[in-house]
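The complex appears here without one of its protein chains, the remainder shown in place.
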Amino acid sequence: MIIGLGIILGLLVILPSIQYVLAAGDEPGEYLDRRIEIWGLFYRLMIVAFTIGTVVSGTIVWLVLRFRESNPKAKPTEYEASGKW
Amino acid sequence: MSGHSNWPEWVYIGVVVALLCYVGAEAWNVERIIEHVPADAEVIKVIGQQWLWTFEHEDGTKEIGELHLEKGKAYKFEVTSKDVIHSFNIHDYTVLMDAVPGRINIVWFSPTETGEYPIQCREYCGLIHYNMRGTLYVENGV
Partner (left out) sequence: MVLELQKPRPIWQIMFSTHHTDIGLLYLITSLAFMFMGGALALILRLELFAPGTQVIADSMTYNRIFTVHGTTLIFLFILPSASAFGNYLVPIMVRYKDMAYPKLNAVAFWMIPPAGALIWLGFADFTWYAYPTYSTISAPGPAADMWIFGLKILGVSSILGSINFIVTIMKCKHPDLPLSKMPLLAWAYLTSSLITVVAVPTFAAALLMLLTDRLGVSGFFNPTLGGDPIAYQHLFWFTFHPEVYILIIPAIGFMYEIFPRFSRKPIFSHSSGVAAFVLLAIVGFASWAHHMYATGMSFTEKTVFMVGTLAAVPASAMHVFNFLATMWGGRIKFSTPIMWAVGGIALFFSAGAGGVVNSAMPLDFITHDSYWVVGHFHLFVMGTILFGTVGFVYYFFPYVTGRMYNEMWGKIHFILAFVGTVMVFFTMHILGLFGMPRRIYDYPAFPEWVQMNIIISFGAFIIGISMAIFLVNLIYSSAKGKPADMDDPFGLGGKYYFPYKAKTPHTEGGGYH
């Protein structure tokens, strides 16, 4: 999973760097298309957001299921046992 | 306070900060690139008023509610307003800039495809804000 995340992050860094090198010129026909730049940034940030989102929501779902009191593995917390808060 | 080790939280904050630096750097870079106006961009004056758009080409031609441009050329919009704040928006080309009375805002683009694209107002300006629309016609050059 770490490798997967690393690959995603790597791509997110390498692709823009390539574009920087082959940057758009200033002649007719070579002007940069602002739509591509802006939407490209949007898709890259969406990848980051959804990757983190999967991690965070997945964690929340796991926590809710694992630590609910009806889970067969549920055991009293150390605070319940000792009564000290 | 709670007596237990806090290193997972510091790692988590480190990851968050690293991602935010990435976001900031990318955004800075893209903005820098798209704000560079080509020197030979043709100037179009965009004047917003309640509730219509007027366009003035360099050769003096005026258009109301419609804008005819040529594919492949660069155009620099000088956007202003005659009354309240409006916002000039050609969504299909991600062109967006507020039309503020008393100032001129600059945004540029180069249309790459022919066709008809909606122009709309993106800042509340009263009764007919919802219908302060126009059309961009991109045609092949002569």
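A few notes on this one:
First chain written, first letter: the chains are A and B, and each begins at residue 1.
Rule of thumb we're sticking to: a residue touches a chain if its C-beta (ideal position, glycine included) is under 8 Å from a C-beta of that chain, and two chains touch if they have at least 3 such contacts.
In this text the structure is predicted, and so the values were computed from the model without any measurement.
Think of the hidden chain as still there; on chain A it touches residues 34, 37-39, 41-42, 45-46, 49, 52-53, 56-57, 59-60, 63-64, 67-69, 74-80, 83, 85. Where chain B meets the omitted chain, the residues involved are 1-2, 6, 8-9, 12-13, 16-17, 20, 23-24, 26-28, 30-32, 34-35, 50, 83-85, 87, 89, 91-92, 94-98, 100-103, 105-106, 118, 120-131, 133.
The criterion applied here is as follows: only the chains that are shown with their structure count from here on.
Measuring from the averaged C-alpha position of chain A to that of chain B gives a distance of 28 Å.
Residues 9, 12-13, 16, 20, 23-24, 26, 28-29, 31-35, 37-41, 44-45, 48, 52 of chain A are the ones that touch chain B when the two sit in their complex. On the chain B side of its complex with chain A, the touching residues are 19, 22-23, 26-27, 29-30, 33-34, 38-40, 72-74, 92-95, 109-110, 112.
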